[in-house]
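A single structure is presented below for examination.
Missing here is one protein chain; the remaining ones are kept as they sit in the complex.
In this document, chain identifiers A, B and C correspond to the written order of the chains, with residue numbering beginning at 1 in each.
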Amino acid sequence: MSTISAETNPVSTGSERRRRGRSISDTWFSVLLITPAAIIILFFALVPLGYALNVSFRQADLTRGGIQGFVGLDNYRTVLADDYFWQSVRTTLVFTFFAVGIEMVLGIAIAFLINSVTVGKTLVRSLLILPLATAPAVTGLFWRYLYDTQFGLYNYFLGLAGLPQPNWLGDIKIALWALIVFDVWLWMPFVALIVLAGLQSLPKEPFEAAELDGASTYRILRTLTFPMLMPVLFLVAILRTIDALRLYDAVAVLTRGGPGTITETMTFYLWRTGLQFFRMDQASAMALLFLYGVIVGSLFALRPLLNRFAARAGER
Amino acid sequence: MASITLENLVKHYGAVEAVRGISFQVEDGEFLAILGPSGCGKSSTMRMIAGLEETSDGGIYYDDKLVNAVRARDRNVAMAFETYALYPTLTVYENIAFPLRSAKWKSERVDEKVREISHTMELTDLLDRMPGELSGGQAQRIGLARALVREPAVFLLDEPISHLDTRQRHRMRQFIRHLHLELQYTMIYVTHDQEEAMAMADRIVVMHEGLIRQIGTPDEVFNDPADDFVAGFVGEPPINFLEGSLVQSNGTLSLRFRGHLIPLPESLQSRGDSLPSEIKMGIRPFYVNLRLDPDEPYDLAGEVFVVETLQDFCIVSIDVDDERLQVVAPLSARVQRRERVHLKLDPEFMRFFDLQTGKAVGLG
Amino acid sequence: MYQQQKRATPFGVLRYGLVLVVLLWTTFPIAWMIITSFKPADDVMRMPPVFVFKPTFDNYVYAIEKANFALFIRNTVFVAVASTVLVIALGTLAAYSFARYNTGEGHILFFILTTKMFPAIAVVLPYFIIFREIGKTSVGQALAVGLDRPGALIISYTMFNLPFAIWLLVSFFQDISRELEDSARLDGYSRLQVLAKVVFPLATPGIAVTAVFCLIFSWNEFLFAYILTRDAARTITVGVESFFTLRGILWGPVAAAATISVLPMIIFVLLLQRYMVRGLTFGAVRG
Partner (left out) sequence: MIELRNVTKRFGLTTLAVRNLSLEIRDQELLVIYGPAGAGKTTTLRLIAGVTKPTTGDILQDDESIVDVAPENRNMAMAFENYALYSHIRVYDNLAFPLRARGLSKQEIDQQVHRIAHMLQIDELLDRRPGFLSGGQRQRVALGRAIIRPASIYLLDEPIGHLDAKLRNRMRGELKAMADEQHSTMALVTTSSREALALGDRIVILRSGVIEQIGTPEEVYRQPQNAFVAAFVGEPPMSFLDTEPIQEEGHLYLRPQGTVLQLPVSPQLAQSLDGDTTRYRLGVRASEITVSSQQDEEHQTPGEVYVVEHLGYCNVVSVKVGDGLLRALVGSNVRPSPKENVWLSLDCDHVHLFHNGKAVFHPSRLRNG
């Protein structure tokens, strides 16, 4: 039998025992670690912002001599009085509402569907992810081919099914829906995956208990599943909303805002103002309004949510 | 209430056999404990009884009805979970009311019943809280209350008090045992803590590696273990084992352990032929006596390794050659580390096991 | 011998049928794109579409030889890798500081997330002007920072991926038990040694995942590449548009170029499958 026998301690003899190398404090250490990243972020986030702010108060028509004198709030007034601007806002909101709405509904349904499947879950998940890997600008471009009225596959299939074959990208009534369908294709898997992860991370025991307590499926969904899933659903909805409001790539490659300006979103109109009309002043004013709207709106919703997740992570 | 019968129950997860063909019966109104170390298959067994897990083979009967194909919600089983399994989105009140609402009770009757049970279990102050705001002990009681609020065919408890501190654990032990006496529910209690099983159960099923090692009353399991596993698993401090061979000397049948000859008890002297030659003797630390007087007869001699003073007695660990034995001694026994001591074993409490198979071979 | 619990089968079949429909819907456009890329030019524009054809590499040859695609690929790889290296180098240190010392008690971390919520379009115009000005200076020329130079994209992507990377890394670092570091320090290692010997090795998978996410974002980015580059520094995502010729859109080469752009990332994403959710939600939801 062995016994525990660490070497006998040298009996403590005051301070010589301790190497009193006083290093920098935790606070300094932690600040040093974030400094490089902070500098980059501050510089490349705040400088452009400041620049945009500056330009938004000046006259800056790049076709006429670049940045010039201070004009106060004129640019903001112009923007707010601009019908095209408001139309782009409306388009953006309509797009966001329907795209995110459909993605949420379909995504949640699909998540539940996949969760109930027992065989081949990994394969299903892998295939579902694929759209998320692709560049929207690239696949969007290819969707133009799929939407094509002459040799597009979608109309071919619709024709086979005896359904009307719309002019997806050319019809002013349908073009926005063509964008929405593309966005749903691209992002519905995102919603489905996250809700699925949420479903799978729910504790098993309460559901087993409910089963033993004889609760109906509907009751379990209503009192347990959805309430427990709510934070995840909120998070997804908010992330998707922020993204949808910023929609640019798909518009740029699929419709270029057309037909006419019917699918022109805020970001696309902003781009056009700045880099086609070269009205940097108005574009900057628009950018700041937009920024303010998106950030303030979304972050008030996002912060408590993320904090909640962070707190939960801390408990682990 | 119902009696439960398991018939050759098997459960495998892929290639892993968690339960390897077990059979036993729980009488109507009986309190049965399933005891075993983690991974012995006890939880799988209980989950199959509840219907939360499908059986791989074998049958489960409630009274005389085969229930393998009956869904969990239709078996009328109440269960208390190790992790409480409270509904995190509902208040304590709604948690307790949940099974009643599932059964479509009228809300006045639900209210009445919930108030009644929370009164008995001293939960009235907690009814408006959410599960996240409860201490472990409170959550535990609510889990129990939720299970008790209805009248199930069988009441299953899965390690229900393992997360409580000593004080609360003893209180819940008393409470659960008392509850059983009052209500006479059929109860199955799964635990890895031998003391809990001993203290509460009418009968204990000891499981190990998916098999039943012994079924018996606490006394039988403690005093007449069926094999060396049961002997070693039940009892605190754990039983001492001495391995050796049987020898005849001077007409006495003895166990040769290291250099010592320990005579077998009278009752076994005449059974020499039926005993295996290689044998393992088990004796609990309560029945080994320290002999400080060198002139008294003794069975073993060794050196004190460590003395631990507990509240009402000491546990002395003694190295006999390279085997460490434990002895329970009164507080008045003053022995020192490294001291040489003699030990006398009480023949009445010696238990013998076949060294090869581990099976019990005879009582002292 | 004993009757087992049985699941209702008609529902099961329906379920798998629905799953199949969903999968067809998500994978079909990508599959068709890959198929189209191997079609001879005549078949691409045929109606009704041909499903059986003689595969050819013509479209790829055209894309790479005629349309300068080799350069686009080189640019994309260089920009994506360089910005990812930068992001990881800066991001790990900062994220560790946030995760372990709670630097700024969450406020700084949240400010950093805010910048990720910027609509890229709102800052791209100032970037355009800033890089145009820097590009005229000698420093800008030496570092290849400026309009239509890779440096401009590397900086932009670093800036835009850094907040995301920090958030994701924070969540990975938080998964490492604090006691591991405490224990190592009691064992006599200094903070920096602990970082090198304990924290980074344990966080390697998380760091790798973050890196791949950054790589994917940079690889797939469109807006900055579109506005800050013209020819020399052009990347694939934007380059695909070069097949919009006066004669019409060359769908065969477009499909080939799109496939080249998409395939590497699809492979990465499949490898990362388990971590996708976590990455896409800034580490908030563990997949």
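The criterion applied here is as follows: a contact is a pair of C-beta atoms (placed from the backbone, for glycine too) under 8 Å apart; a residue touches a chain by one contact, two chains touch by 3 or more.
What you are looking at is a predicted structure, and each value in this text was computed from that prediction instead of being measured.
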Residue of B:112, B:151 or B:195 touching the missing chain in the full complex: B:195
Candidates C:180, C:196 or C:232 - the one touching the absent chain: C:180
Among B:178, B:334 or B:359, residue touching the chain not depicted: B:178
Selected residue (touches chain absent from view) among B:58, B:218 or B:282: B:218
Contacts of chain B with the absent chain, listed as residue ranges: 37, 136, 165-167, 170, 173-174, 177-178, 181, 192-195, 198-200, 218-219, 222-223, 232-238, 284, 286, 305-306, 308-312, 315, 317, 324, 326, 331, 337
Chain C residues that touch the omitted chain in the full complex: 177, 179-180, 182-190, 198, 201-202, 204
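Following the convention adopted for this analysis, only the chains that are shown with their structure count from here on.
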Mean-CA-position distance for chain B and chain A (Å): 54
Chain A and chain C, separation of their C-alpha mean positions in angstrom: 14
Residues of chain C touching at least two other chains: none
Where chain A touches two or more other chains at once, by residue number: none
Contacting residues of chain A [partner chain B, same complex]: 1, 3, 203, 205-206, 208-216, 219, 223-224, 227-228
Touching residues on chain C, where the partner in the complex is chain A: 15-16, 18-19, 22-23, 25-27, 29-30, 32-33, 36, 44-49, 90-91, 93-94, 96-98, 100-101, 103, 106, 108, 110, 112-115, 117-123, 125-130, 155-156, 158-159, 162-163, 166, 171, 174-175, 190-191, 216, 219-223, 226-227, 236-238, 240-241, 249, 251, 254-255, 257-258, 261-262, 265-266, 268-270, 273, 276-277, 280-287
Residues of chain B that touch chain A when the two form their complex: 50-52, 71-79, 81, 83-90, 94, 98-99, 101-103, 146, 305, 319, 322, 324
